[in-house]
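Let me give you the structure first, and then I'll get to my questions.
The complex appears here without one of its protein chains, the remainder shown in place.
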Amino acid sequence: MLRFLVRRVLGAIAVLFAISVLVFLIFNVVPATNPAQRIAGKNATPQLIKNVEKEWGFDKSLPEQYWTQMKLIFTGEVKSYNAHINVDERIVEGIPATASLCIGAAIIWLAFGFLFGYLSAVRSGGWLDRGLTVLALIGISMPVFWLASILLYYFTYKIELFPPSGYEPLSDPGKWFSHLILPWISLAVLFAGFYSRVLRSSMLDVMNEDYVRTARAKGLSQRRVMVKHVLRNSLIPVITLFGLDFGVLIGGGAIVTESLFNIEGVGLFTAEALKQQDFPSIMAVTLFGAFFIVLFNILVDIGYAYLDPRIRLGASAA
Amino acid sequence: MPSESEKSGAETTALEGAVVSPGTGPGGSEFAIVEADSGARQGGGPWAIAWRRLRRNHFALFALGVFLLIVVCCLLAPVWANQVAHTGPNQTHTLEKLHEGGEVKEVVEPSGKAIGPQFFAAGGKFFLGADGHLGRDEMVRLLYGGRSSLFIGIVAAIITTILAVVFGLLSGFYGGWTDTVISRAMDVIWAFPVVLLAIALGIVLAVGGLEIGPIHLKSSSLWIPTLIIGIVYTPYMARPLRGEILAFREKEFIEAAVAQGAGPSRIMFLEILPNLMSTIIVFFTLNIANNMLLEAVLSYLGAGVQPPSSSWGTMISEGFEALYSQPLLTIIPGTAILLTVLSVNVFGDGLRDALDPKSKVRFEARAGSSDPEAIGPV
Partner (left out) sequence: MRKLAIFLSIAVLAAISAVALAACGGGGSGSGTTSESTSESNAGGSAGEGGGSEGGTLKGAYTSFPDYMDPQISYTAEGWTAMRPVYIPLLAYKAAPGEEGAEIIPGLAKEMPKITNGDKTYTMFLREGLKYSNGEPIKAGDFKYAVERCFLTNSGGSPFYTDIVGAEQFAKTKKGGISGIKVNEKTGEIVINLEKPQGTFLNELALMFVAPVPQNTPNEDQSASPPPASGPYMITKSQPGRGWDYERNPYWAKDNGKQMTEIPSGHVDKIEIEVNRNQSTQVNDIESGKLNWIFDPPPTDRYQEVKEKFEGTQFKPEPTISTYYFWMNQTTEPFSNKKVREAVNYAVDPAALERIYTGQVVGTQQILPPGMPGYKKFELFPHNMKKAKELIAESGVKDKEITVWTDTESPNNDAGTYYQGVLKELGFNVELKILNADNYFTVIGNTSTPNLDTGWADWFEDFPHPNDFFDILLNGESIQPTNNQNFSQINVKPLNEKINKLAEEQLGPQQESKYAELDEEFMKEATWAPYGTRTLSLFVSEDINLETAIWNPTFETELTSLEFKK
């Protein structure tokens, strides 16, 4: 186990390193614009541009620039080209909003995903199953920003049931909730649809396993069999999936949802950084996002090993 | 991310349990393997069975019909543009007036509000209205936009499939260094937030275009978003394929082939590849759906199809500017995406059931489709 962890953490660091190099190359080798010219402003003289290049270190060699960049990011001193704000601070400030969005949405999508998936599996082949299947497929097929637009138009403008957007801190729970309910729904619909499909499939598989048939043959009630044996054993893929999805979102992955609803989280910051081609910010958010993906991948592997006795971590890694 | 592992079947399952499903483990794979010996190559057995199953699934066939209808409509875009609407997708009509019977309507009001759907009132002109300040014909743009969106969806899926099969085969079959290098490269792409990678590439290329040797792509080329999407999704398909190949490697029929002295390429293409066909087909359809959604996201963030060319994604983002005064401009292209993606997904679902009744690749939907970001929660 320890050995497995060490290997995975080392691997994770290597992957993060590779990603940082990749981002660096994308923005520095592919010619785009010279950030010094942008920072220097519209009336800049050549002297001013030279000064800016020196101030920001653009006159150094690429490896040196890379090294400085990484040092600044990890010491929390990295500044964005545009507003010259501290990028790390902005990311940290965005975490509560992003976490509120993701956790809330996750609760919704898990609840509906489980409910629909369970019902669908229990009534497999029946009308309820078909109806839920259609619903789930619609959910999976819906472009998120389209759903968000419609919710925004209808609920915040047409009937003004909810406040339009923005994020309110949890210190005022009522406001917090009313500002987040629409973003939660937009974000959760897709996942709810997908999770219900996964759970249904997984449950149908388990229902065909011998031990379930045995349990039934022993005369256990349908409900008891379903909950105690089937549902429990079908959870593994769902939980795995959840870990991975959640890792992406919490790392600032909900870019569109956050920008449409103006939730000032990591995702919105990411969207802005990308639009402004603000390299230091892009580098920082990419690493931040990748860190969570990597972290949750490891967590999922560990969790999976606990849930599924057939797997022993590290047994074959050597 | 993936990681390490996967040097054994057990770990593959561990990592991709969600992704590849128990399929590669005990249950499902026997189906394909048995068939491989008897039928796959003769084209009879499993495919015929699958077809019979699919034919019974009216819902899936209906979805296929809808999808084909959409494709045909979009292909006929020039006909509608020339014969009915008499305008091009990028032609502006800002100051024009529309004569309907005795009535004269302005295509764009001085306030910038565009005319709403006219259906056939003006002989098919502005069937779905105009698209905002510029007064372009929404219907014509929708049809042409569909061509871009479908092109990206389908071609990117082909790119993903080719890359994934090649990398999957190489790494799964050869193992060793080849495997290590490919797997690590995939790890990096996998851990890279997909949309971030796609957008970063898209934005950088949108300024300068792409120039590699003799190939020169203009920054406005459809190929740029297509390539980006195709590449970004590759690991999501390559990993599960590799997992399956690893499982095959241990099977008797491969050992038999090796014993008979078959070369590696023969084994890869004649023995292994046919067994992967059902997985590939299912992935392929799901990829089309996801690619179209990712295209919409990219275009929305300015890194996809470059204006003035329309795609459904660019239309949504342009429409979003006028969400409160003209919600239809967002709803129309959004509905087009929804219908298309839904029909692909429903058909894909049916196809999966038909090809693979024991749901060998049931969860693989996950691999292609729901990388969360990809699909769109983004």
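Quick notes on this one:
The chains carry the letters A and B, assigned in the order they are written, with residues numbered from 1 in each.
By definition in this document, a contact is a pair of C-beta atoms (placed from the backbone, for glycine too) under 8 Å apart; a residue touches a chain by one contact, two chains touch by 3 or more.
Because the structure is a prediction, the values reported are computed rather than measured.
Partners of the chain left out, restricted to shown chains and counted across the full complex, are A, B.
One of A:N28, A:T68 or A:Q276 touches the chain omitted from the figure, and that residue is A:Q276.
Checked against the hidden chain, the listed residues A:N28, A:Q65, A:S124 or A:S165 yield one contact partner: A:S165.
Here the missing chain is touched by one residue of B:A85, B:V108 or B:L201, and it is B:V108.
Per the touch definition above, the residue from B:Q118, B:Q306 or B:T340 contacting the chain not shown is B:Q306.
Touching residues on chain B toward the chain that is not drawn are 90-92, 94-95, 108, 110-113, 132-134, 203, 206-207, 218-220, 302, 306-308, 321-325.
As for the chain not pictured, it touches chain A at residues 32-34, 37-49, 51-52, 55, 82-85, 90, 157, 163-166, 262, 264, 268, 275-278.
By our rule, only the chains that are shown with their structure count from here on.
Here the spacing of chain A and chain B, counted between their Cα centres, is 21 Å. Remark: chain B residues 1-5, 7-8, 10-11, 13-15, 17-18, 21-22, 27, 59, 184, 187-188, 190-193, 195-196, 199-201, 203-205, 207-208, 289, 293, 296-297, 300-303, 316, 319-320, 323-324, 327, 330-331, 334-335, 337-338, 341-342, 344-346, 349, 359, 362-363, 365-366, 369-373, 375-378 touch chain A in the complex. Note for the complex: chain A touches chain B at residues 7-8, 11-12, 14-16, 18-19, 22-23, 26-27, 30-33, 130, 133-134, 137-138, 140-146, 149-150, 152-153, 157, 186-187, 190-191, 194, 197-198, 201-202, 204-205, 236-238, 240-241, 244-245, 248-249, 251-257, 267, 270-271, 274-275, 277, 282, 285-286, 289-290, 293-294, 297, 300-301, 304-305, 308, 310-313, 315-317.
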